[in-house]
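One protein chain omitted, others in place.
Entry: chain A
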Amino acid sequence: MSEEQIRNLEKQFEERIARDEKIEPKDWMPEKYRQTHIRQMSQHAHSEVVGMLPEGNWITRAPSLRRKVALLAKVQDEAGHGLYLYSATETLGITREEMYEQLHTGKAKYSSIFNYPTVTWADMGAIGWLVDGAAIINQVPLCSTSFGPYARAMVRVCKEESFHQRQGYEIMIKLANGTLEQKEMAQDALNRWWWPSLMMLGPTDAESVHTEQSMKWKLKRKSNDELRQQFIDQTVPQADLIGLTIPDPDLKWNEERGSYDFGEIDWDEFWQVVKGHGPMNKERMKARVGAWERGEWVRDAAMAHAEKKAERKEKEAV
């Protein structure tokens, strides 16, 4: 294709996006659009899959059967979300095996939040309430993003995330209204998960390298800082309501802005975690790669059995 033809196609492409038309897998798209989507969507899929580990940690120790079945259902949903997202990413011409390879070798990232340990039961509450809350803020605008398969996957994901957030907040309510020990446990979980949750919304606008292009492609509708502010403004009253304190001495209602002012985020910590030096990075990857390697013979057995069945069917047909 000549350069002029490509420019022409790019122009038509940008116009389609401006008209809010969905881009579908067989449509022409700029290589950079394809690559950016593979990066973001696979990272999203990886986050769902790795995100099963911190919560999976508490399944066997959930304090009641009601909490246990809810946690099981939530982790099952996350497996499903990973699957929707991997499938949607595959429509861009990358195989799932390639994506796993990228995850397992550290070439592809996943959400920094899952590199924090879950040390008490209250962490299940904090994750549902804060982590899934921040995820919803990120994901709702993605339901109308320009790439059709991503937008459709997000519609399904968002419907289910709402259950996750509510079950988490309910855990926090119960603990916050419980015994002194339970309340302390809830407060301790909030103290540990608050800042990492704010970091989930990404680097500040000034530091975010992909924002401008992503806005153009409607992969993003609001900037990281706007989304973070929205998250804080809606979460602080929820903490107040159950008598927990946000661990930020600089947090203050700003009458003029109609928003909360808040303290400085520790961006050094954020970059450390993103670069693989968070508290649980190594363990998370060890668990993933281990499951993949130890499961190899099972995958091979399933395939061999499927082939044998297909052969038998063919013979019977003859």
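Keep in mind that, in the parts below, a contact is a pair of C-beta atoms (placed from the backbone, for glycine too) under 8 Å apart; a residue touches a chain by one contact, two chains touch by 3 or more; residues count from 1.
As a convention for this text, contacts and distances are computed from a predicted model.
Asker: Assign the chain not included in the display its UniProt protein name, restricting the answer to "1,2-phenylacetyl-CoA epoxidase subunit B", "Light-independent protochlorophyllide reductase subunit N", "Cation:proton antiporter" or "3-methyl-2-oxobutanoate dehydrogenase (2-methylpropanoyl-transferring)".
Answerer: The correct option from "1,2-phenylacetyl-CoA epoxidase subunit B", "Light-independent protochlorophyllide reductase subunit N", "Cation:proton antiporter" or "3-methyl-2-oxobutanoate dehydrogenase (2-methylpropanoyl-transferring)" is "1,2-phenylacetyl-CoA epoxidase subunit B", the UniProt name of the unshown chain.
Asker: Would you indicate which residue among A:Ala153, A:Leu175, A:Leu219 or A:Met285 is in contact with the undisplayed chain?
Answerer: A:Ala153
Asker: Touching the missing chain, which residues of chain A?
Answerer: 24, 26-28, 76-77, 79-80, 83-84, 87-88, 90, 95-97, 100-101, 104, 152-153, 156, 160, 292-293, 296, 299-300, 302-303, 305-306, 309-310
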